[in-house]
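Every protein chain except one is present and positioned as in the full complex.
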Amino acid sequence: MQTEFTIATQGPGFHDITSAVAAWVQGTGVRGTGLLTLFVRHTSCSLLVQENADPDVRRDLQDFLERIAPRADDPSMRWLRHTTEGPDDMPAHLRAALLPVSLSIPVTDGRLALGTWQGLYLVEHRDAPHRRRVAAHLSP
Amino acid sequence: MQTEFTIATQGPGFHDITSAVAAWVQGTGVRGTGLLTLFVRHTSCSLLVQENADPDVRRDLQDFLERIAPRADDPSMRWLRHTTEGPDDMPAHLRAALLPVSLSIPVTDGRLALGTWQGLYLVEHRDAPHRRRVAAHLSP
Partner (left out) sequence: MQTEFTIATQGPGFHDITSAVAAWVQGTGVRGTGLLTLFVRHTSCSLLVQENADPDVRRDLQDFLERIAPRADDPSMRWLRHTTEGPDDMPAHLRAALLPVSLSIPVTDGRLALGTWQGLYLVEHRDAPHRRRVAAHLSP
């Protein structure tokens, strides 16, 4: 069984998709075990499993991404070649290389086997609004 | 077929889970092909496939993680907001964002298709002892 999730984004940040994904898994009627795979169909945003409790964790993660792969208009990034799509584009590809493009999560007793503090996030790396598509596949 | 592995950790470092995982795969009686998925149910430790020969490789990887995402009491990390859970907590989330939360490994002739030098590791990022749970799913 497959579906596709669409997430409208408004600049860099974390979008919690846990409820939408869990609702789809339950809606398929799977009762026993299974395997959910998510795949983001873009190269300038990412999927991530991260802490769902303190929002400061996501803020610190966002700052970390901006420090590890700064924008192209930062003096430390003068070595970048691919700058024609804006100062946020090539850093978006760099961040997308470091974070997951696909995630696989077992389903047990009809539910995602996420830990207590784990949320599923679409992480946007671009400045402009985007509609992001995440393909989902549920195997028995 | 599913199971859950529990790994008791005592501070940051690599725990080799290759034998435990391989033994479970063989114990399922799978003879032909299959697909093993591992998923760690936490946001402050990771899964990793890495070299299983020279232990210095893991030591260097551990030092690399400490350099790329230093502890919160390092002067370079004063920008962190989420510090209430100790100086090892937010760096653990940063490292967990960079390393895999899930791994998928084909099974061929009833065996994991790992390369000669590949081992499966649970990488602990926290200081305190933890019991880490890794969900496993074997698809036909």
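The chains carry the letters A and B, assigned in the order they are written, with residues numbered from 1 in each.
Everything below uses one rule, namely that contacts are C-beta pairs under 8 Å (C-beta built on N, C-alpha and C of every residue); 3 or more make two chains touch, one makes a residue touch a chain.
Treat the numbers as computed from the prediction; the structure is a model and nothing was measured.
Touching the chain that is not shown, out of A:A8, A:A53, A:A97 or A:A128: A:A97 (per the contact rule at the top). Shown as candidates are B:C45, B:L61 or B:M90; the residue that touches the absent chain is B:L61. One chain is missing from the display, and on chain B it is touched by residues 33-35, 48-51, 54, 56-57, 59-61, 63-64, 67-68, 98-100, 103-106, 108, 113-115, 117-118, 139-140. For chain A, the residues touching the chain absent from view are 1-2, 37, 39, 41-43, 68-69, 79-82, 90, 93-94, 96-98, 100-102, 104, 133, 135-137, 139.
Going forward, only the chains that are shown with their structure count from here on.
Spacing of chain A relative to chain B, judged by their CA centroids, is 20 angstrom.
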